[in-house]
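All protein chains of the complex are present and in place, except for one that has been dropped.
As written, the chain order gives the labels A and B, with residue 1 at the start of each chain.
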Amino acid sequence: MADPMKIRAQLKGDVAEIRVLMSHAMETGQRKDAAGATVPAHFIQSMTIDVGGKRVVDGQVGGSVSRNPVFGFKMKGAKAGDKVVVSWIDNKGEKRTDEAAVA
Amino acid sequence: MKQNIIGALCALAVMGGASAQSPKKPVAKPSTKAAAAPAAEEKDAATLEFEKFRAEMEESNPAELFEMKGQEQWKAKRGPKNVSLAESCDLGQGVGKVEGAYVKMPRYFADADAVMDAERRIVWCMVEKQGFKFDDIAKQPFANETFTPDITNLVTYVATHSRNMKIAVPLDDPKVRDAYEVGKEIAAYRAGPYDFSCNTCHGTDGKRIRMQNLPNLSTPAGAIKGVQGWPGYRMTGGVMLTHQWRMGDCFRQQRFPQPKYASDAVAYLLTYMIGTANGQVYKGPGIKR
Partner (left out) sequence: MNTTRRTVLKGATASGVLAGLIAAGALRPTQVLASEWNKAAFEAKDTAGALKGIGAAAPADSKDLVLKVPDIAENGAVVPVDVVSNIPKTTSIAILVEKNPSPLCAQFEFSNGALPEASARIKMGQTSMVKAVAKADGKFYTAQKEVKVTVGGCGG
């Protein structure tokens, strides 16, 4: 199973900063391993962020996002304690959902 | 931990062996030249540009993903003895205490009768307290692109709990002081096909390889630069690596045989390097090129 994400959502004034670290190989399908064999494509394709039950970010991602992706977003209207739910799904259908609270 | 000590002796013996052969051939130029930069603290445009993005990179360091796993593994009952490290492992600050432990190692541990760096100590706990086999851990002790050993997660977890604390290797302990002195000698030991020592690249100010400045590990300011990057998330390959790994890799780059994992030789070298950084603030785990 995919490893958990690390989610941070911090209020700075009326803006919440949301940082997400994801654990994923993000293989483009073009890289060769030490033995010269092509490493098959394996990367996150979609990611979403919901805050307080509402979709805030709907993202699409390609293999050229770095391994173990890091994303940062900002939003207005979030309150301390609001639930932040982040999900991703990759090209093999693997998925992961984690949550945190706005602090 | 007998095998560790034997391992260390073997490593040192191998190094001695290499020295016996080395002076004969002044070998062709090394491919990674350590060219002298114009001045020690003169920063070029590229270095300044890298530094602009450092803070952002460090603020969201994928090392945190490994720390999360390490925390889970520290607290979980594991191994043949089904014991957690949290309830059995003393890193020098009391059983289970991780706060500030990383910056106070290497230190002498009476129960193991050895000077141990953080990684070596955790391995010792995994073997002695949890019942894991040393050889199993040592088989693949460092991460690659498809595998991260538990020990790497654990070291990252422990190191995170020393972030922003001052390095305080107990050099007033005679055993630690001895280890420091031996480590200092290892760092200065020139041998191998290129007649290199650690100090060839890391013993004076103003050296660089390609785009990277090389810290002078013989000064506190230089040593902390080397120390606080580890354990570190390495952008190349996206892998989490430890200070033990870095020591081994330095020997590989010198074209030396690599010292044995979790051995005296590595612990002594780390005692010298981290001890030299005493008093400086640890800002790891790091993110490395």
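Methods note: contacts are C-beta pairs under 8 Å (C-beta built on N, C-alpha and C of every residue); 3 or more make two chains touch, one makes a residue touch a chain.
Just so we're clear, the structure is a prediction, and the values are computed from it rather than from any experiment.
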Next on the checklist: For the chain not shown, which residue from B:57, B:112 or B:165 touches it across the whole complex?
Outcome noted: B:57
Checklist entry - What is the set of subunit B residues that contact the non-displayed chain in the whole complex? => result 32, 45-46, 49-50, 52-53, 56-57, 208-212, 214, 229, 232, 234-238, 246, 249-250, 253, 288-289
Checklist entry - If you put the missing chain back, which residues of subunit A would it touch? => result 15, 28, 30, 45-51, 53-67, 69-78, 83, 85, 87-89, 91, 95, 97-99
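By our rule, only the chains that are shown with their structure count from here on.
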Checklist entry - Which residues of subunit A touch subunit B in their complex? => result 3-4, 6, 19, 21, 23, 25-26, 33, 66-68, 70, 72
Checklist entry - Can you name the residues of subunit B that touch subunit A in the complex? => result 59-60, 62, 64-65, 68-69, 145-146, 233, 235, 237-238
